[in-house]
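Notes follow once the structure below has been shown.
For this depiction, one protein chain was excluded, whereas all remaining protein chains were kept in their positions.
Chain nomenclature is as follows: A and B, assigned in order of appearance, with residue numbering initiated at 1 for each chain independently.
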Amino acid sequence: MSLKNLKNPGLWLTLVVVFILGVIPIINNKASAREETLTVLLSVILVSSLNILLGYTGYISFGHIVFYGMGGYVGLFLISVYGWSLWTAMVAGGLASGLLAFLLGSAILRLRGSYFALATIGINEAMRAFISNFEPFGGPTGISLNFQVYNQYGGAAQALWTIYYVVLALALGNILLSYVVKTSKFGLGLQAIREDEEAAEVMGVVTPSSKTWAYVLSAILPGMVGVLFFFKNGNIEPGPAFRLHLSIELLVMVMLGGYGTIAGPVLGAFGYQRLRGLLLTSDLFKNIQLTVAGVLLLVIILFIPSGAVGWIRHRFPVTRRYLP
Amino acid sequence: MILQVSGVSKRFGGLQALSDVSFNLEEGRIMGLIGPNGAGKTTLFNCINGVYKPEEGRVVFRGQDITGSKTYHVAKMGLARTHQIVRPLNDLTIRENVIVGACFGRENHSLGGAEKIAEEVLEFVRLHERANQLAGSLNVGQKKRLEMARALAARPYLLLLDEVLAGLNASEITQMIGIVRDIRERGTTIIMIEHVMQAVMNVSDDILVLDFGKQIAFGTPEQVANDPKVIEAYLGDPTLAAELSGKKSSA
Partner (left out) sequence: MDILTFLVDGLLIGFVYGIAAMGLTLIWGVMNVINLSHGPIIALGMFGIYFAATSLGVNPYVGVILVSFAGLLLGMLIYAIAIHRVINAPHLSTLLATFAVNMIIIGLGTTAFTTSAYNVDFSLGNISVGPVNTPTTRVVAALASVLVTGALYFFLYRTTLGKYVRAVTDNRAAAELMGIPSARILALSFGLGTMLAAIAGGLIATFFPFTILSGGAYELKSFVVGVMGGVGNPLGALIGGLILGTFEGVIPAFMPTSWVPVLEFILFVVILLVRPTGLLGAKK
């Protein structure tokens, strides 16, 4: 709300925890730990940006990953064809995703409930199929970067570290952003839409523009980190860039942590990625990793549908003030 | 003249929900909107505040034509309403519910300003002690008062109340009528749909009677209660007819 709300202990606790976890690989100077944490931080960014649309506004998107892929494509295109620097390309990727969200949102956000969810699946698939045919973006083979491109960032090894710092900063920034949005007047309007869209309109919430801006806000950061991730990868292809499965994993992470909260998505991203890592490295579960994750998801949906943080908030109402 | 409704008609498929409804409402008055179930009362509200766009006719609010305007535009111009079936924002607190009303209503407050209004309005409807509770946890009577509080927080010029007395017990009804009167004292014009006949006859300055979508009477409570067409419309419902004539004899 006002600045006094920035004193919320739950927000700072979340930021401090993410910061400490993010700094550990830097202190230890270990590349393997860095890669692990990077995956988690990317998830944190994707999940808490999705939360703006899903958790605050109540619109279920199965196509959040579109913005990640779109940003990645625009960024790599600008870097490889026009020789842009990574940082300007990153901003351009974010803006491109924001613009895409604006155009899509103006059209599809008037669909409600399952219809919106289905439209986002359609868009995800249409986008992947379209990019596979779009020659400037390399069609089915995508875009690959020349290895020398890393030289201007101090070589590949150094570039990976630099990208890591930026991702950490963006993750912290995104947590702050989602908190500011939630506690703003704009965010209150979004939550009113989530609870009852018609009642919100009757109270004067201008729903079409509110929803569209929520969509745009949720798209920009995924676009930016899409550029960073695929730059780090050195190439981008339609399949990995628009993987429907990843969008759904993001939904799982939101549910796991508790949707509509600040700490929930962060917890969900950490929890899910950690669990996935454990299952993938365990001999016993390696093969049925997906099944175990599915059972876990089902148990959460059936028995603690508001997620970990939501559950705590419900069980102990006192904590509502401290767990934004 | 705060509201001019002229020749409003609304159809749903083959059903003529409203036909040619016209009335003028002066500022500062309470108008009762009565009629048997299915007479089109809520539909008239929906046509006034933009939920439905009438096929014919015009709605002019404070000199501006708002026929078919979006609900949120109408809300921002100073027209607030409550719903017959309450629609609380369940997962928000009672205070937050009211803040939404103040933030997005006519005066377009910031969160800080809205919070002050919320305190005041919640005290007015006697919900201030529960301000931090979730709206979903209230009982029906309290939810009705919350609806009212949300609408009031918008500081509307005109307030549409859809059956705020239904489902309340006797003491709650008295309390609610007190609130309605106080709102008018503060200068807000009110239209209220009501089935509790004695209450609406008592509190209203004007009464509009709808039957099968048609306007069959408009006038003071006395005029309406004596109108043969009104009595006929209510004959199907002997208790209501009795209530009407009871009012007549006491008047």
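The criterion applied here is as follows: contacts are C-beta pairs under 8 Å (C-beta built on N, C-alpha and C of every residue); 3 or more make two chains touch, one makes a residue touch a chain.
Since the structure is predicted, the reported quantities are computational estimates derived from the model, not experimental observations.
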Shown chains in contact with the undisplayed one are A
Of A:Asn28, A:Asn133 or A:Thr281, which sits in contact with the chain we cannot see? A:Asn133
Just name the one of A:Met70, A:Ala119 or A:Ile143 that touches the chain not displayed here. A:Ala119
From A:Asn28, A:Ser85, A:Gln152 or A:Thr291, residue that would touch the chain that is not displayed: A:Thr291
Of the candidates A:Val16, A:Ala31 or A:Ala107, the residue in contact with the absent chain is A:Ala107
What is the set of chain A residues that contact the non-displayed chain in the whole complex? 54, 58, 60, 107-108, 110-111, 113-115, 117-119, 121-123, 125-126, 129-130, 132-133, 140, 248, 251-252, 255, 259, 287-295, 297-298, 301-302, 305
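The definition used in the following text is that only the chains that are shown with their structure count from here on.
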Euclidean distance of C-alpha centroids - chain A vs chain B, Å: 44
Going by the contact rule at the top, pick out the chain B residues touching chain A in the complex. 49, 51, 70-72, 75-76, 80-81, 83, 87-92, 96, 99-101, 103-106, 110-112, 114-115, 150, 154
Residue ranges of chain A touching chain B (in the complex, touch as defined): 1-2, 184-185, 188-189, 191-192, 194-196, 198-207, 260
